[in-house]
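Dropping the structure in here first, questions after.
A single protein chain has been omitted; all remaining protein chains appear in their positions.
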Amino acid sequence: MFDIQELELNMGPQHPATHGVLRLVLKIDGERIISVDPHIGYLHRGTEKLFENQSYQANIPHTDRMDYVAAATNNQAYVGAVEKLLGIEVPERAMFIRIILAELQRIASHIVWLGTHALDLGALTPFFYGFREREMILDLFEEYCGARLTLNCMRIGGLPCDVPEGWLDRVREFVELFPEKLQDYHNLLTENRIWKLRTVDVGVISPEEAIDWGLTGPPLRGSGVQWDVRRALPYEVYDRLDFEIPIGNNGDTYDRYLVRMEEMRQSNRILEQCLKLIPEGDIIAKGVKIIKPKPAEVYFSVEAPKGELGFSIVSDGSDKPYRVKVRPPCFVNLQAIETLCKGHLIADVVAVIGTLDIVLGEIDR
Amino acid sequence: MKEKQSLGRWFRNLLLIDLFVGLYTSWKHMFRKKFTVQYPEERIDPTDRFRGIFKFLPDVCISCEMCAKACPIDIIYIEWHPEQTPEGKRKKVLDRFDIDVKRCMFCGLCEEACPTKPLAIYLTTKTYEGATYSRDEELYFDMEKLHTYTGLPDPPAEEKPAPKAPVPAPAGPDKALEKPAPGEISGSGEGGGGKE
Partner (left out) sequence: MNSILLGLVVIPLIKYLVVVAIVMTIVAWSTWAERKILGFMQARIGPNRAGPIGLLQPIADGIKLITKEDIIPSRSEKFLHLLGPILVFVPALMLFSVIPFGGESTIFGLLKEPVTLYVTDVNIGMILVLALSSLGIYGLILGGWASNNKYSLMGGLRSAAQMVSYEIPQGFAIVAVLILAGSLSLVRIVEAQAESGMWFIFPGFIAFFIFFVCAVAETNRTPFDLPEAESELVAGYHTEYSGMKFALFFMAEYANMVLVSSIGTVLFLGGWLPPFPSVTRGTMIDLPLFWFFAKVAVFLFLLIWFRATFPRYRFDQLMALGWKWLLPLAILNVIALAMLKLWVFA
């Protein structure tokens, strides 16, 4: 008698909740989602092509701008890939400082995630509290390498410079101060019944499906799969550090939230250990001046805050790479958005986008 | 999967304890010190290594073009011509050293590549207020402007607490930034001064 039509709704590239220029074409029936079709590419800047036109060292600032919220791990992935290509050993002190930078960056990136996710779901304050701590981290970065966001803080073979006077003490201050701030965020959200209502059983994905889609990072660990690149394929000195990988039970948004909160605490632990174990020594490998690797292909991945970030570099013997392919975690995680959103309401799409923690710079490159 | 809730948990649920804990957290913050800086009356001084807007020392530069090669976006334009000094040595005279600042990303690779001591081009000037009204005229720095740019807006008419002036010309950035350069070339070597 009546024809039931699906409504096609466009959550456009300009929307306060889509964390960048993501366009989602939703097909909805009343308020239930039938399908979600992400349209990306609004931030494409041709990064992978740009990589081919410059020398290996000059590409490092370009990697900062992919996942602009977590630049240090981008640098670490790229630089690690080139080092693997060249076969050079990074001195120990440099590795420890790199890990300090990466873990500080992980905390900073998770703070941005927490702030924006909570803001989308209506809680205004965790954003401000989180950014207060993020300011401290960014000040530490500024002291070290001169920039707050696009760090350019690693070089092939090590680091550009040694830490300034007293930097490690300031990192220690931050490490001691952070757990009580983390408790503040927990007080506001973790046990809150409204938060639980919004996030429990929203965006559920089973472990098998998560592996099938290729999810990595907290979306994978929230479903119960114990896979963290720092443990599975250890790089730098992670095999010497003692930390746990938090995993969730149900694979819903609340579990991913808890996983990321716990990851922040574990990053704090790693920082503490690094500060104790850091040795004296060089900060850059000797003899790395002209970078002309032999023709080879290499893939190297790190655990970025968003998931497994990988670089696949093909070199042809010249001082510029022949092809650089980036495996961005958010791009792969975004594929699963339809599975996560099916059958939920429009308001849950906002929660799911928040929980996948997407940064369009990385998806579009 | 719902676990069986203990009686304490059920009671806490009934009495809305979780909501009150959240309320208490935001109440506490109301009385704490605020974390904001009243810009532009107060300014945070950037750290020593802050990569701000350039400073160029033409007397020190030896026209080796390492910075132009290192720049990822090729925005440094250098032209030099060789000249014979009266003693018969050849030296390079710098004609043009322009930087297209509007495309610069302040990555600092040019500063790292510069071999001279003190550095001929450096970014640690602690200036970050480079906003202008026109891109093409004011954001293309030629040699003169690179040498003399201080980066601060004009001081206001009435007395306001003056923000900290940028470090004019450091004798050389801190030791930790040094790295073994291919042969130490000091500023007043055979390169001599550029255009005076």
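For reference, chains read A and B in written order, and residue numbers begin at 1 within each chain.
Following the convention adopted for this analysis, contacts are C-beta pairs under 8 Å (C-beta built on N, C-alpha and C of every residue); 3 or more make two chains touch, one makes a residue touch a chain.
The structure displayed is predicted, hence computed values, not measured ones.
Undergrad: Using the touch definition up top, pick the residue from B:T25, B:S63 or B:T125 that touches the left-out chain.
TA: In the complete complex, the chain left out is touched by residue B:T25.
Undergrad: Which residue among A:S55, A:N192 or A:N268 touches the omitted chain?
TA: If we include the chain that is not displayed, A:N192 is the one touching it.
Undergrad: Have a look at A:G46, A:G87 or A:G122 and name the one touching the chain we're not showing.
TA: Answering carefully, the residue with contact to the hidden chain is A:G122.
Undergrad: Would you mind spotting which of A:R132, A:R170 or A:R323 touches the chain that isn't drawn?
TA: Considering all chains, including the one not shown, the answer is A:R132.
Undergrad: Quickly run down the residues of subunit A that touch the omitted chain.
TA: 9, 15-17, 31, 118-125, 127-129, 132, 188-189, 192, 194-195, 197-198, 345-348, 350
Undergrad: Applying the definition given at the start, please give the residues of subunit B touching the unseen chain.
TA: 19, 22-23, 25-27, 29-30, 32, 34-36, 38
Here is the rule we go by: only the chains that are shown with their structure count from here on.
Undergrad: Spell out the residues on subunit B that touch subunit A in their complex, using ranges where they run on.
TA: 1, 13, 16-19, 21-22, 24-26, 29, 35, 46-51, 70-72, 105-109, 112, 123-124, 174, 176-177, 179, 182
Undergrad: Give the list of subunit A residues in touch with subunit B in this complex.
TA: Residue list for subunit A touching subunit B: 54, 57-62, 125, 129, 132, 135, 139, 142-147, 150, 152, 160-164, 184, 187-189, 191-193, 249-250, 284, 289.
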